[in-house]
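One protein chain omitted, others in place.
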Amino acid sequence: MTNAGAIYSEKVMDHFRNPRNVGDMENPDGVGHVGNPTCGDIMELYIRVKDNIITDAKFKTFGCGAAIATSSMVTELVMGKTIEEALEISNKAVVEALDGLPAVKMHCSVLAEEALKSAIDDYLSKSAKR
Amino acid sequence: MTNAGAIYSEKVMDHFRNPRNVGDMENPDGVGHVGNPTCGDIMELYIRVKDNIITDAKFKTFGCGAAIATSSMVTELVMGKTIEEALEISNKAVVEALDGLPAVKMHCSVLAEEALKSAIDDYLSKSAKR
Amino acid sequence: MKRIYMDYAATTPARPEVVQAMLPYFTEAFGNPSSIYSYGQEAKAAVDQARTRVANLIGAREEEIVFTSGGTEADNTALVGVALANESKGNHIITSAIEHHAVIETCEFLEKRGFTATHLKVDKYGLVDPDDVRKAITSKTVLISVMHANNEIGTIQPIAELARIAREAGVYFHTDAVQTTGHIPLDVNQLGVDLLSMSAHKFHGPKGVGALYIKKGTPLTPFLHGGGQEKRRRSGTENVPGIVGLGLAAELARLEMDGEVRRLTGLRDRLIAGLMERIDHVRLNGHATKRLPNNVNVSVEYVEGESMILNLDLEGICASTGSACSSGSLEPSHVLLACGLLHEQAHGSLRFSLGKWTEEGDINRVLDVLPGIVSKLRAMSPLLKSKK
Partner (left out) sequence: MKRIYMDYAATTPARPEVVQAMLPYFTEAFGNPSSIYSYGQEAKAAVDQARTRVANLIGAREEEIVFTSGGTEADNTALVGVALANESKGNHIITSAIEHHAVIETCEFLEKRGFTATHLKVDKYGLVDPDDVRKAITSKTVLISVMHANNEIGTIQPIAELARIAREAGVYFHTDAVQTTGHIPLDVNQLGVDLLSMSAHKFHGPKGVGALYIKKGTPLTPFLHGGGQEKRRRSGTENVPGIVGLGLAAELARLEMDGEVRRLTGLRDRLIAGLMERIDHVRLNGHATKRLPNNVNVSVEYVEGESMILNLDLEGICASTGSACSSGSLEPSHVLLACGLLHEQAHGSLRFSLGKWTEEGDINRVLDVLPGIVSKLRAMSPLLKSKK
């Protein structure tokens, strides 16, 4: 018998079942908001930055299993990284960290990358204003 | 299990297995020759006529099961009939006497009727000349 | 963990007695029905018996049943076959906005090849308005195709009324009855349709076989060309075991239908009521009563369907979001959008389709499990926050 959710790797299912860093963040340093109801995936990513280092990340996601897992994974990946390092995190890195995604779900990893970039952009533009 | 030759009635198969009146006839009073190689059925029908009554009939047929059975049946049907009665024998009568034929094989009964008509025609034209 | 299957609208298991009946035709009685010797004629007799059974299920005559490889081929054959056979009369087809892809995509194929199509809108319950059909008919209309019941939301159309309008206008009428055949009483003469599609695997027959009812006298260009089987209406060596399975499934469905309709309607309404009661912000999709006895379709606001399906699967419950065909695709259900749902509502749809082995305990288990899943996913949802 094939396992439940067999379209996904165990890693994806683990992050889907027990997503890391779900939730809101009070006064985040950067917020990324990507996706829309039409495409069926909406991600919100919040980051806290201290001394150019991402010290905390949280997400909220409306979307499929892959959307939830990639959001969860990206929050794990950025934790403790410098802004420059975080900007290097590509959708491929997210996919690899999850042991792969089905072809039809690749766009979710792109969305996760975009959510991160958009949160960092938000942080950078806010700190530039400061 | 369906019987061999299940597309045909038992009557047809009986006449196919044991065709009546197969063979040539020396100096027949009438000969019918119908069909051609293109259509795949060729029938030859010979009749002997005495005092306007068909006293003997023989056939030779190249053709399918239905062609052989209808030839056989038509020779049985004409035996002892007057010329007028024999002319009344339609392909339907042949089919009925055989307990039916598959739709795709109806043309064989038509051929048998034609063979008979043609043998009688031959007899009539010969006797007219005499 | 017991698996609870609630996706009977996607496919059903073949009944054990159906599989048993098929078995001899794979091995001992394996003949080709076109062969005149005994093996062949045994197979032909089996195909003929199945044809009678299928005809009996829908009130048709044997010679009006053509076996196909499934519902999709039946739909393709009906649409392409009638369209091409009537090209000289006109090039306009009328269909609805909520048809199965087998009809929609076939229409699109025809539209690329010189036909035009009107896609009738539906109301919020998914119902086609007979007046819209009347208005859509032009002198060029050759075919109207409206499905009997929708596979996603279960709405049953007023086919008899629509078909009457078609008949009065001299237009052929096809109905995709893949979701109703074997499920609810259905008589082609009472419905007044010219063509009707069915698929065995939707009512406990095997996959890969279906049938198209073609009312005597309906002109139809064959879709599959070849050896001229099925009285030249559908070529290809007959799938004898599959056809035998379809036949028995049809027979059993006919005999058990009344009881099943009552039983499933009860379970359906319990599940709908329970979901409404236990979860906030749930809306029923489709019509409350003009509905398949086995269909429950709801939108759970603020959460996405696949994530609910996966969580249900982890609990051993099989359900679907939209139709099985479109899962894996990104587009929200065209059916739900046509009923006026917002994209996020369409993405948050859940379909439970009940069947032969669904019991009251299964309904209870869904009602026990789903609220927790929804809470967990809502806690993650950016949509809910913004609405708060």
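Read from first to last, the chains carry the letters A, B and C; within each, the first residue is number 1.
Operating definition for what follows: contacts are C-beta pairs under 8 Å (C-beta built on N, C-alpha and C of every residue); 3 or more make two chains touch, one makes a residue touch a chain.
Please read these numbers as outputs of a predicted model, since none were measured by experiment.
Student: Among C:Thr118, C:Asn239 or C:Thr358, choose the residue that contacts the chain missing from this document, as touch is defined above.
Tutor: Touching the chain that is not displayed is residue C:Asn239.
Student: For the chain that's not shown, point to the residue among C:Glu62, C:Glu105 or C:Glu256 touching it.
Tutor: The single option touching the absent chain is C:Glu105.
Student: Can you work out which residue in C:Lys135, C:His225 or C:Arg262 touches the chain that's missing from view?
Tutor: With C:Lys135, C:His225 or C:Arg262 as choices, the missing chain is touched by C:His225.
Student: Need a quick check: the contact residues on chain C for the chain that isn't drawn.
Tutor: 3, 5, 7, 10-14, 16, 18-19, 22-23, 26-28, 30-32, 34-40, 69-73, 75-76, 100-102, 105-106, 108-109, 199, 201, 206-209, 221-222, 224-229, 235-242, 306, 309-310, 312-313, 318-320, 323-329
Student: Touching residues of chain B against the unshown chain: what are they?
Tutor: Touch set of chain B with respect to the missing chain: 4-5, 7-8, 13, 16-17, 19, 22-24, 33, 36-44, 60-65, 67-68, 102, 104, 107.
We adopt the following convention: only the chains that are shown with their structure count from here on.
Student: Could you give the separation in Å between the centres of chain A and chain C, each centre being the mean of its C-alpha atoms?
Tutor: 39
Student: When the centre of a chain is set as the mean of its C-alpha atoms, what distance in Å lies between chain A and chain B?
Tutor: Roughly 88 Å separates the two chain centres.
Student: Would you pick out the residues of chain B that each touch at least 2 other chains?
Tutor: There are none in chain B.
Student: Which chain C residues sit where two or more other chains touch them?
Tutor: There are none in chain C.
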